[in-house]
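The other protein chains are all here in position, but one chain of the complex has been omitted.
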């Protein structure tokens, strides 16, 4: 009810503020008997963690996850997996400059309006630090999906006006992790990295787009009406900090298309049902059809910039926020693994839900 | 779990197939003591119903809602409101031509994959006829919101390449219902209507965009992390048939912007906190800030076209679907009230949820 | 949230007041492909309906259920099953005598406290008429369970001080429906019937106990910690009108037992794990162990009696309620099928939930 949980059968509940003792969560509904690859979980956490490259924040958090329950002799037991990630950076800083001042386009003002007060240190609960918990759960969800042959690939497809125009089907995804911006086309990646560095030097930030391409999804996932697969994917993506839009398949382009061009013609090929085009993005009537699922997620530029900005304080007086600290000039390179995590959580939830669709 | 419910405190559960006995639902969580305006509910149903103008399907359904419970002497009692809309058109038609054939970009194939079989008459559960139930519940939600001063205005802002470029703040919304395409700018409306008529004559269909502009929303609505207000709005919009994308505030444009341009500077004006710009779309950190909420919803062209298309049948043999019947050439004029309904459901749910945020 | 739904995967949502247009509900989560036995559903409704014998109320309702969706060519489709039961008796009566007066041990006062007002006709939403909807859903749940070999038998085991002392294992359940009080031992049944008739003649009412004995339950149903199988059974029984207590297995007797006598010793017999005794009632650690599940449900005497009683009215003035109308002298004979229905709903819900417990 307070919005700290996601999923119906495969559930993640999270807790934690940016500068409290720890962040963490409970993953409930993981089927028993899954042999966990602990290293793979930490690899994903490292893909998200701050300080990993010159185009991310230089803040340091080792982000080592500690599992507290639900795993016995390396396997899941069917009981809830409790975990925590201690906050190492929690004590030192001085936050008096944001205590009473509302930073533009942050959640300071709205938290105060909603709750009457807030833990203002480092953004408190509204900090994207919380997404580390999503990555932990997502990494476990990926291991469930792997057994079903589902592979999720997210990547940066736009930074400011630099767009990756190669269709997903033609990309070499083995390159995504080869560069710090996580764009599978190396020429585009180079331009993106240069742009982010230039923006950082100006003390400014910049937006971007993360795309996802998911293969091996069995047909039948997703529920009619309100819990359409793309509706749950969309909600999960929109719940990531800084996301402003979501589109799947033909997306907003569909608005300017005709039905005769947009319809995906069914064909049978090698005993497999496929479609000639995939404007549907692998989902029809809210249910997966076995074709690749693809979607795009728009991220705004990070609100914290290294420039002074006008604002108001708690009492409504005009004030100024002074940019300082170590912040991301562009959030998309670190968001790639978060997009993957959310997609994994949604897909495994629907995979379990689908186990009860037929007698 | 099967996706036929939406909302946590203000809930809508729906049932019904296009050509069964009736569609209907239960609205649960309506606070007791609300004097209902029954006429306003029917007005909204009429805005959605088929056959209302030359640019919608010519099918006829009177769509008269029957309330079965939860209302006593004109007021809500706090008990669930059961309702039904009989299907008048249910018996006559012959559906043998779609019984075994998968219509392109429809849900025929995926329903069969998920459930093993389906009610194929008129699309069954996957028909947009189901959205009439959403309109009923949305019309009641609007009456709850009206008491709080919230006004929801949706309108058609794009049909194919014809775009309404006037910002929402400058539109005269009293014009929206004055024309059959529901675009508040009459010049643009005329062009849109002409385009839809031309497309219809070609036996084709076309996509479009519905925009929404919501004023009077109190600050504090929305929940941190997974149930951000825009995430719930996005999911609700993506759950509408034919929707391919959702963006709010700056939306996908945010991806190519800089933080210094995108940040909304706080100001105090006439003792009210406002922001100089509203790229946030009235929502910061997932919580409403009191500014107008605005978002855009992309609709694909209707999949049923009056042209023959290649496809496969249940056994995987190549087949052909022949367009016939009375279908919408463009869905957006009728979708305006559905977008309003979904927004109303989400907002009133969060309004109730917010009643417990503080001690 | 308003308490009109039960179940997590196999859900029942109900609506309806005693004297509104209809009662009804939505059964959501019924797996697709189940061939429905419509007659069996009506048989269960008839076991609950008023006017069925001289020891029940003489009110007449035919209680014919109308299914509105979710069934196609006799089979479930996986989409929600909407249904309604019209209220035939709805218009004629005069309820002015209870409009402003709080009947003792009814819900009149508490509904007014909670909702500010109420539909006072025939008890409105608090009337046990609502349980007819449970019976419809329960009858479908039974058909799912039947495929798994689960058989639910409920019966009257006590009326006032007349107790059935024969253990469930030794009862001949084919006799339960052979007599109007639904006690499988005919000698006891005769005494119970006589007692109820005597009580009715005095214008009074009397309490009783319904017992249940369920065989064929697979091991593994129920969830650790909060959703233990007996906890969900208990809640479902306590939600039935007039229920005051629930015990399973050894029940309250366990409080005066020693561990050495109470422990159920495991044995292997004919390649089946069983226990020497069954004080556990077929449930250990909240999870079914394959032994018969047995429990008891206590019902209070019906609050409506044919005698004048002192009370207060809405304004707090002393008043009198005059017994009139046609009411049940004892609720347990009609409650047998409701107990079965609730047990079926809980069991099938856990059956579906259990499908995702292991990888």
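Each chain carries a letter (A, B and C) given by its place in the written order, and its residues are counted from 1.
Note that in this section contacts are C-beta pairs under 8 Å (C-beta built on N, C-alpha and C of every residue); 3 or more make two chains touch, one makes a residue touch a chain.
All values derive from a computational prediction rather than experimental measurement.
Shown chains touched by the hidden chain across the complete assembly: A, B, C. Here one chain is not drawn; of C:10, C:83, C:111 or C:213, the residue touching it is C:111. Interface note for the absent chain: among C:5, C:56, C:179 or C:215, the touching residue is C:5. Listed residues B:3, B:31 or B:138: the one in touch with the omitted chain is B:31. If you put the missing chain back, the residues of chain B touching it would be 9, 29, 31-34, 76, 78-79, 144, 147, 224, 352, 355-359. Where chain C meets the chain that is not shown, the touching residues are 1-6, 8-9, 14, 102, 104-107, 109-111, 113-116, 125-126, 130, 158, 160-161, 199, 204-209, 219-220, 222-228, 230-232, 234-236, 238-239, 244-252, 254-260, 262-268, 271, 273, 275, 279-281, 283-290, 298-305, 307, 309-312, 316-318, 353-354, 356-358. Panel shows chain A; residues 1-2, 4-5, 8-9, 11, 13-17, 20-26, 28-29, 32-33, 66-70, 72, 75, 77-82, 84, 114-119, 124-125 of it touch the chain omitted from the view.
Simple rule for what comes next: only the chains that are shown with their structure count from here on.
More C-beta pairs touch across the A-B interface than across any other pair of chains.
Distance between chain centres (mean CA atoms), chain B to chain C: 39 Å. Taking each chain's centre as the average of its CA atoms, chain A and chain C sit 46 Å apart.
Residue positions of chain C touching 2 or more other chains, listed in rising order: 9, 29, 32-33, 78-79.
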